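The complex is shown incomplete by one protein chain, all other protein chains being positioned as in the whole.
First chain written, first letter: the chains are A, B and C, and each begins at residue 1.
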Amino acid sequence: MLSIKLFGMVKTLAQQQKELSLEFVDGQKVEDLVEVLRAQYPEIGELVLKKKVLISVNQEISHPDTVISTADEVALLPPFAGGSLEANSKGKMKNAKVSR
Amino acid sequence: MLSIKLFGMVKTLAQQQKELSLEFVDGQKVEDLVEVLRAQYPEIGELVLKKKVLISVNQEISHPDTVISTADEVALLPPFAGGSLEANSKGKMKNAKVSR
Amino acid sequence: MAVEIEETMLVRVQAEDFSVDEEINRVRARSTRIGGIATFLGTVRDRSKGRDVRLLTFEHYEGMAQKKLREIRERALQDFDVIEVLVLHRYGAIEIGENVVLIVVGAEHRADAFRACEWCIDELKKITPIWKLEETPEGDVWVEEHP
Partner (left out) sequence: MAVEIEETMLVRVQAEDFSVDEEINRVRARSTRIGGIATFLGTVRDRSKGRDVRLLTFEHYEGMAQKKLREIRERALQDFDVIEVLVLHRYGAIEIGENVVLIVVGAEHRADAFRACEWCIDELKKITPIWKLEETPEGDVWVEEHP
C-alpha cells in the first residue's frame, strides 16, 4: 500500500481525507500512480494529468518517470497560495468551492 | 544684518558657531553673499564657490541669482550624510577633521 | 549547536503571530557590519480578485514547507551580497490586517538587502507548499494566487 498526503482543494475533493491509501506495486513510476488515481479518483486524477496538481516524492516535485517505493513520502500538491509552479500557468484553474 | 545657519563641517570651520551674522544689503543676490563670505571666511567661501557647500534660502537650495532679503532664513549646507547633491560628485571632497 | 538553534529560529512556519522588532533583532545580532535591513511583511487584505474576504486560513505541508523555506534562505545567502536572512510564514486562521509572512534581510548595503528580500518573497510564493482558504460572502474557496 502507498500513502498519499492530501492538501487544500485536493483534500476537499477527497471528502476531507488527509491521506489516501492506494494499492501500489513497489518500484512503479509516478506515471503509473497517475493511472491508479484516474481509475479510483477520476476528478483528482484529471487534475494531476493536466499538471494542475503536482505529485511530490520525498518532498520534491516528481517527474512522470520518478520511481516510487511504498516507503516514500508521497503527496498531491494543488497550486500554492503564493502563485503557481512552472507547470501551472496563472489563472487557468478555477477556484474550488468548498461546501461547509 | 543677515543671519546664516551653519551645520556639520562648516560649523567646525567657523569655530563651532551655529550662526554667522554678516553685513548684507537687503535685496542682493546669493552670488553677492558668496563674495561676502569669501572676504570674511575665505575657507568657507572657497567651498561655496566650488559648490561643495550649498546655500539654502528659506529651506530651498538657492541659485546664484536668488534674491535674499535679510528676513530670509539662510543656511550653508555641507554635503549631506546620505550622499551628495547633484552639484557635488561623490568622494571628491576630503572629510573635514574635527579637533576636540 | 548554537548555530543550529539559531538557524531554526531564522526559518519558521508557525501558527503564532510574531513581532517584527524581535525578528529584525535576530538578524541584526548576526553582525555589526549590517548597515541596512530590508523587510517584507505580508498581511491579509480585505479584497482578493474582486471578492470580499472575511478570514483566511493557511494550510502547509509540514516538513516540505520548512525545507523549501530553508532552501530559499540558503540560496539568498549564496547568491546575494547579504549577511543574514530570516523567513517566517504563519498557518491557521488569520484575520484581515494581520501578519502572514515575513522576510528580513540584513546586508552591508541597502541595494543588496532590497534585491535579496524581493527575491525571497517572490521565490517563497512560487515554491512553498502553502495553501490558502478564503472565507467570502459567497462561500469558502481555495485560491491559487496570493493577493
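Operating definition for what follows: a residue touches a chain if its C-beta (ideal position, glycine included) is under 8 Å from a C-beta of that chain, and two chains touch if they have at least 3 such contacts.
Keep in mind that what you see is a predicted model, and the values were worked out from it rather than measured.
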Give the labels of the shown chains that the missing chain contacts, considering the complete complex. B, C
For subunit B, the residues touching the chain missing from this view: 5, 7-9, 12, 56, 59, 73, 75, 77-85, 88, 90-91, 93, 95-100
Touching the absent chain: which residues on subunit C qualify? 19-21, 24, 28, 32-47, 96-97, 108-111, 113-114, 117-118, 121, 147
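By definition in this document, only the chains that are shown with their structure count from here on.
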Measure off the straight-line distance from the CA centroid of subunit B to the CA centroid of subunit C, and report it in whole Å. 47
